[in-house]
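With one protein chain removed, the remaining protein chains of the complex are shown where they sit.
Labels A, B and C are assigned to the chains in the order they are written; within every chain, residues are numbered from 1.
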Amino acid sequence: MTDIMRGLAFLGDGQVGLTERKVPKAGPGEAVVRTTASLICTSDVHTVAGLLPVPSGRLLGHESVGIVHELGEGVTSVRVGDRVAVNAVTPDGTCDDCQRGHSSQCGGPLGGYRYTAQKDGNLAEYFHVNDADFNLAPIPDELGDEMAVYACDMLSTGFIGAENAAIPIGGTVALFAQGAVGLSATMGARLLGAGLIIAVEGRADRAALARKFGADVVVDPTDGKAAEQIVELTGGGADAAIEALGSQATFEGCIRCVRPGGTISNLGYHGDSGPTLTIPLDAFGLGMAEKRITTALCPGGRERMTRLMRLLATGKVDPTPMTTHRFGIADAEDAFALMASKRDGVIKPLITY
Amino acid sequence: MTDIMRGLAFLGDGQVGLTERKVPKAGPGEAVVRTTASLICTSDVHTVAGLLPVPSGRLLGHESVGIVHELGEGVTSVRVGDRVAVNAVTPDGTCDDCQRGHSSQCGGPLGGYRYTAQKDGNLAEYFHVNDADFNLAPIPDELGDEMAVYACDMLSTGFIGAENAAIPIGGTVALFAQGAVGLSATMGARLLGAGLIIAVEGRADRAALARKFGADVVVDPTDGKAAEQIVELTGGGADAAIEALGSQATFEGCIRCVRPGGTISNLGYHGDSGPTLTIPLDAFGLGMAEKRITTALCPGGRERMTRLMRLLATGKVDPTPMTTHRFGIADAEDAFALMASKRDGVIKPLITY
Amino acid sequence: MTDIMRGLAFLGDGQVGLTERKVPKAGPGEAVVRTTASLICTSDVHTVAGLLPVPSGRLLGHESVGIVHELGEGVTSVRVGDRVAVNAVTPDGTCDDCQRGHSSQCGGPLGGYRYTAQKDGNLAEYFHVNDADFNLAPIPDELGDEMAVYACDMLSTGFIGAENAAIPIGGTVALFAQGAVGLSATMGARLLGAGLIIAVEGRADRAALARKFGADVVVDPTDGKAAEQIVELTGGGADAAIEALGSQATFEGCIRCVRPGGTISNLGYHGDSGPTLTIPLDAFGLGMAEKRITTALCPGGRERMTRLMRLLATGKVDPTPMTTHRFGIADAEDAFALMASKRDGVIKPLITY
Partner (left out) sequence: MTDIMRGLAFLGDGQVGLTERKVPKAGPGEAVVRTTASLICTSDVHTVAGLLPVPSGRLLGHESVGIVHELGEGVTSVRVGDRVAVNAVTPDGTCDDCQRGHSSQCGGPLGGYRYTAQKDGNLAEYFHVNDADFNLAPIPDELGDEMAVYACDMLSTGFIGAENAAIPIGGTVALFAQGAVGLSATMGARLLGAGLIIAVEGRADRAALARKFGADVVVDPTDGKAAEQIVELTGGGADAAIEALGSQATFEGCIRCVRPGGTISNLGYHGDSGPTLTIPLDAFGLGMAEKRITTALCPGGRERMTRLMRLLATGKVDPTPMTTHRFGIADAEDAFALMASKRDGVIKPLITY
């Protein structure tokens, strides 16, 4: 067996390219996985655009599943050959932030997000896993890789958005933007008992997917009156709103459309929103309307991955309609170009190996 | 218009009978509703059997919807002629228990449960509503009475069982007994994001309904090994268990089948369990396995009713397959006899007027 | 007995004056209280400065206790002659917002705040109480009026700031500004198990009071480095921060000084912060550091008032060191002028009758 593998790398100045490098090795407590399926993420596009500063040559990708290839000393929860999913975020389970229950902030702000940000990503034929017993989640036999790979980021991120939204059973929720994260949050809102799910989305194809995934109503934000419409549809404001784009306009829409006492659950990455986000004080009750703002970063760890894959395995959700395009790893550059262009109704390009 | 109405009354010694009495009047802050649909509840059977001591002549029933017939002074939230649903529990919203968030315990233990227990029930052509602005919930136009009447008790009780169970998203839950409350709790578990729903039920017809409402697996308790099977199916114990019968055996099954840290959510009325319930200490980790036991009584109030009916109106749940039989009020005695006998696969007999 | 009373009124254009008007009357479910003690609030100063638009002639004040003078029809929880405290916020307990647990937003944003905002305030010899059974809280015999009056706003507001901060037991908390609300929040943080309490305050007299009420450290914000100092003192950021001023600088300081996963609990009224509040995205982890922002408005209701007064009666807290000055009602104009001037180390001027 060769020890050379291919992966999609950031090459500086907005460029990507398929490159070769050595298959990683597993130190104590670590693992190496042979990849079988990956998804490209908008975050990869952000990174290449320079929103996340990483050195040229760094491999991209953080949504991958595969087969255990090598286990370091002391790893006991899986065996070589097991099919496993690994979350985009790989905490150590030990630091103070992990012990506090904020494992995505492992070791510091956003610290659990290691792929691409701190080490090579996993849009590659093999990938490295730190703290393997904490992070390797066996994929149930009945679950295909192309379904399981959605647990790595989309479902975990989308669902934490709905969990943080604290929607009361039968309550109302508005979801701003229906890209892959927003659509996943719509699935999450449906899964967590929302009574009226209002998606805010201007593209017809995404609006159709939103309805498929559980939206009762889709509001077009083009005229700038989405928040007003939501207040009217809900008779005074939604119980919760989920921001799934990462822009000032959608963030503000969330604040404006929730009722007093409502929750704004932010999922969007605001790397492109300038240095600040702005809260409109009229809609915020001058700081006294009991509105709450929560934020999140994709929660990882085997235990959560197990629950997410259980939902897939028992048919509670099916995110695969988001797989709009498929590529082999040899064509990963084309896949990335498609994702970056947002052409052809792309939601998630799937890479196989 | 006559001021005489018919209703089904407890007549002492296990007897019921259709009786006549005066239509109630609405005092300040109160309302009278002309009934359009009612459901008979197992609690009515319990009451007639003597488990809840009430005077002979007391009208039965606490699951009814209808049309506002009369409004007392100061009621502003609805108008005469509006279609409304009223929860089985009608808190005042004002007492300390209500202010603490335990409105079902309004004024004392189980104090919000007024129909039949404290005054005439609403299995009658007209019924009285205390604290009308707190308790009258307008029925959405698109929602039929025979659907809406499920919000009065079944959905509110079943769903609070699932809410109290604190099932993590994608987690596992076991539901002991699949009568109308258990089936409603199954709907609730499905609605609140459970990943694996295990119903415990020995009757084939109820098992089939359980699957229809969201159960992934149905375990037959006949051999006394339900808890063991659940521990095996869940790889070490369910995240939560819901007791929906009111017996020592099912209560104990719940404690035995949950993992350390799991929640036992009791819904059953233990009026027939003798003076005590017993916790097996081995399964309870000698009091140190971080297992929690929660209890509930159908939460009422307009705001919750609005959310429950929203779930019906937007098609998130449909409990009407539980309506196994239908009667006019003139045949309410027959309906009650059927419910008491548990014959003919009865789940919920619907009464129309 | 005369039916004319004196009260301190807003007279337009930043003016106040002692005026006469008729003693209010109690309609059904309402009460009138003869005032025995009041506190002047910074909110009164804000109102007179035009931050809260009210008609000229409106009586000021919302922190008063007294003796039940008249009870409207249907009020059963107290008797004429009882000593009672009434919160600054007087919800009806019935509207959807109340039923949702957001009673300060009764009927709409900030809707539970009725005194001065919607009707005459209670810096007057008599005052009106809506929904009396919900809002009249008997004062324990062992508790003096001048102590009890702190429950009406200061303790309820300060404590909800600490409650919303979700400080883990032994955790760290920073409190920005130590006026009366901030000092009360410091008491609240002490009361709720904070391990390290850091107050941010530049005035020496208030810093001393902060220490008296539980602050372990006081940081001077004058050099603009308070947040940095807090991050250093806590080894990476506080678990929670409480904003108790209502300014962009303190709000931003809160966001900067909490660790990933930390909570920012806003208490300040941002009527003077311009049209927006601004979140610095670097300190907010670009929306992904799991920081949460909560807001509040003084929670009212008898049940909470009973708990707050219990803390006073059993000596758990003593806010009376905040009573820096005392006046009779005849001198209320002087008291207001003092409060507005912030002269002479004033924290709370007490008015007696």
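Quick note on the criterion: contacts are C-beta pairs under 8 Å (C-beta built on N, C-alpha and C of every residue); 3 or more make two chains touch, one makes a residue touch a chain.
Since the model is a prediction, treat every value here as computed from it, not as a measurement.
Enquirer: Using the document's definition of touch, tell me which of B:19, B:118, B:295 or B:352 contacts the absent chain.
Expert: The missing chain is touched by B:295.
Enquirer: Touching the hidden chain in the complete assembly: which of B:64, B:87, B:105 or B:178 does that?
Expert: Checking the options B:64, B:87, B:105 or B:178, the one contacting the hidden chain is B:105.
Enquirer: For the chain that got dropped from the picture, name the residues of chain A it touches.
Expert: Answer for chain A: residues 28-29, 73-74, 93-94, 96, 98-101, 131, 133-134, 301-304, 306 touch the chain left out.
Enquirer: Need a quick check: the contact residues on chain C for the chain that isn't drawn.
Expert: 159, 163, 168-172, 188, 190-193, 195-196, 216, 304, 306-311, 314, 316
Enquirer: Identify the residues of chain B touching the omitted chain, counting contacts across the whole complex.
Expert: Chain B touches the chain not shown through residues 96-97, 100-102, 104-105, 108-111, 168, 236, 243, 246, 259-261, 266-271, 273-282, 284-297.
The rule we apply is simple: only the chains that are shown with their structure count from here on.
Enquirer: For chain A versus chain B, which are copies of one sequence, does the interface use mostly the same residue numbers on each side, meaning over half shared, or is it different?
Expert: Mostly the same residues form this interface, as more than half of the numbers used are common to both chains.
Enquirer: Two-or-more-chain contact residues of chain C, please, as numbers and ranges.
Expert: 96, 100-101
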